[in-house]
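Missing here: one protein chain of the complex. Every other protein chain is in place.
Chain nomenclature is as follows: A and B, assigned in order of appearance, with residue numbering initiated at 1 for each chain independently.
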Amino acid sequence: MFTHYDWNAITANLAFLWDGMVLSLGLAALAIAGGMVGGMLMALLRLSSFKPFAIFAYLYVNLFRAVPLILVIFWFYFLVPVALGRPVGPFYSALIAFVLFETAYYCEIIRAGIQGIPRGQMAAALATGLSRWQAMRHIILPQALRNMTPVLVTQCVVLFQDTSLVYVVTLRDFMTSASIVASRDFKLVELYTFAALVYLVICLAGSSLARYLQHRTAMR
Amino acid sequence: MIEARNVSKWYGRFQVLRDCSVSIARGEVIVVCGPSGSGKSTLIKCMNGLEPFQQGEIAVDGISVGDKRTNLPRLRSRIGMVFQSFELYPHMTALDNICLAPEKVLKRSRAEAEAKAMGLLDRVGLADHARKHPAQLSGGQQQRVAIARALAMDPIAMLFDEPTSALDPEMINEVLDVMVALAREGMTMVVVTHEMGFARKVARRVVFMDEGQIVEDAPTEQFFTNPGSDRAQLFLSKILHH
Partner (left out) sequence: MSYNWNWGVLVSEPYLGWLISGTQWTLAIACLAWIMAFTLGSLIGIARTTPIGPLRWLGTAYVELFRNIPLLVQMFLWFFVFPEVLPRDWGRWVKRDLPMPEFTTAVLCLGFYTASRVAEQVRSGLNAVPKGLLAAGQAGGLTLPQIYRYILLPLGFRIIVPSLTSDFLAVFKNSSLALTIGVMELTAQSRQIENYTFQGFEAFTAATVIYCVITAIVVVIMTRVEARLRVPGLLGRQQGAL
C-alpha cells in the first residue's frame, strides 16, 4: 500500500528532523522540571490554611485549566516581548507558557496525591511531636510522591505530546520540522506518517513505564 | 437436591478444595463450618457455578453445574444466594433490588413482581423500608432485604455465605430469626456460618471443613457432643468457649 511513496524524503532530512527532536525533548524536559517545581509549590499554597494563598492557587489552577494550551502559547508569544520591551523569540515565550500551564496540572496531581494519604498519618506524625511542615516533608510527601509517580509519568507523556503545539508559533520542534519538510518536498503522507510513528514509539515507552509503576505501586 | 461428588478446585497451583463430596436432600438444612480459608465459601459458590471447579461433579436437582452446556443463569435463577456483605445493588431501592431478577429473568410483570416483593418485605419485617436505598438501611436490614431478594425467585434451595459475619452483634439475631423461620417452613438450605446456636436449632447435619477437605459430615447432635475428628474438636473448643 505504501510502496509508491518516497521514503527517501525522510532519510534525506534526518539531520534536520533530529534537530527538531532535540528541541522537542529539551522543551519537554525544561517544562517538566519547571512544571513540577511550580506544581509542588502551588499545591502547598492550595492546601495552605492561610486563605489568601489557597484562594490564589485555586484561581490560578482553574484559570489555566479552563483555557486551551494553544491560547496560552499565543498569550505568551504576544505578552513576553511586550512585557520585556524587546523580542525574545518563540522558544522562551513557549517555555514560559508551558511551565505556567503545566504548573496548574502538576499542582492538581500533587494535591490529589497529598489528599490521598489517610488523615491518620498526619495525626500520628503530629502526635510524635513533629511540626506540621516536618510531617509534610518526612511523612506525607514521600508517601504521596510514591503513589502519584505513575500519574506524574503519564502527565510527562501528555506534556511531551503537547510540545508539538509550538507549531502554531513556528518554533522548529520535531513536528514543525516534519511539516516544513512535508510541504517543501510535498511529501505529506511520508512525513506525517513518520512523525506519528516516532511519537507513538516514544510515548508508548513512556506509557508502559507509567503502567509498570502503577502495577508496582498497586502491589505494595 | 444438591449432590457434590469428589469436587476439587485449584487457584493456580494452590488447591482450595480436595475431593469434596456432600449431599443435601430436599428440605434439609446443612450448616458448613470450619476455620477461615478452609474452602467452605468456595464450596457453596461452586454449587451455583459462581466459582468454576476443575474436578468432580455437582448436580442441582439433577442438572450438572460443571457441564458447559448447562444454562447457568437459568440454573442460578432457581437457587437463592445470600452473601456475606449483602451485595444489594446500591443504585436501586430495596423494592427494586427484589424486583429486578423476577422481572428480567422470570419475565414477571412489574405489578406481580412488586406485589410479591412487598409480601416478602413484610415477612422479613421491612415493609416500611421498601422505597429506601441500601445505604439508608442498617446492615441487618440490608441482609434481610437480600434474603427477600433471593426468595423472590421462588428458589428450590438457598445458599447462605456467612450471612451474619459482616454484621454488628446486635443485628445478628434479626437475620438469624428470618433464617430459622425459613428453615422451619421446610426450605432446603446450605448455610456457611459460625453461629453454632443456629446450627443447633435448625440444622440436620453439620459439615466441618479444614484445608479444603470435608473432615466431618455428621448429624448435628453428634457433631456437638462427640465430634469424630481432633480438628473438629479443636475448632469447637475455640469457638464455643467464649
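As a convention for this text, a contact is a pair of C-beta atoms (placed from the backbone, for glycine too) under 8 Å apart; a residue touches a chain by one contact, two chains touch by 3 or more.
Bear in mind that the values here come from a model prediction, so they are computed numbers and not experimental data.
Participant: With respect to the chain omitted from the figure, which of A:Trp7, A:Phe53 or A:Trp75 is a touching residue?
Facilitator: Candidates A:Trp7, A:Phe53 or A:Trp75; residue touching the omitted chain: A:Trp75.
Participant: Would you indicate which residue among B:Arg5, B:Arg18 or B:His133 is in contact with the undisplayed chain?
Facilitator: B:His133
Participant: For the chain that's not shown, point to the residue among A:Ser48, A:Gln161 or A:Thr217 touching it.
Facilitator: Among A:Ser48, A:Gln161 or A:Thr217, only A:Gln161 touches the chain that is not shown.
Participant: Which residue numbers on subunit A touch the omitted chain?
Facilitator: The missing chain touches subunit A at positions 1-2, 61-63, 65-71, 74-75, 78-79, 82-83, 85, 112, 157, 161-162, 164-165, 167-168, 175, 179, 182, 188-189, 192-193, 195-196, 199-200, 203-204, 207.
Participant: In terms of residues, what is the contact footprint of the unshown chain on subunit B?
Facilitator: Interface residues of subunit B facing the absent chain: 45, 48, 50, 72-81, 83, 85, 87-91, 100-101, 104-105, 132-136, 146, 149-150, 153, 159.
FYI, only the chains that are shown with their structure count from here on.
Participant: Centroid of subunit A to centroid of subunit B, CA atoms only: how many Å?
Facilitator: Averaging C-alpha atoms per chain gives centres 53 Å apart.
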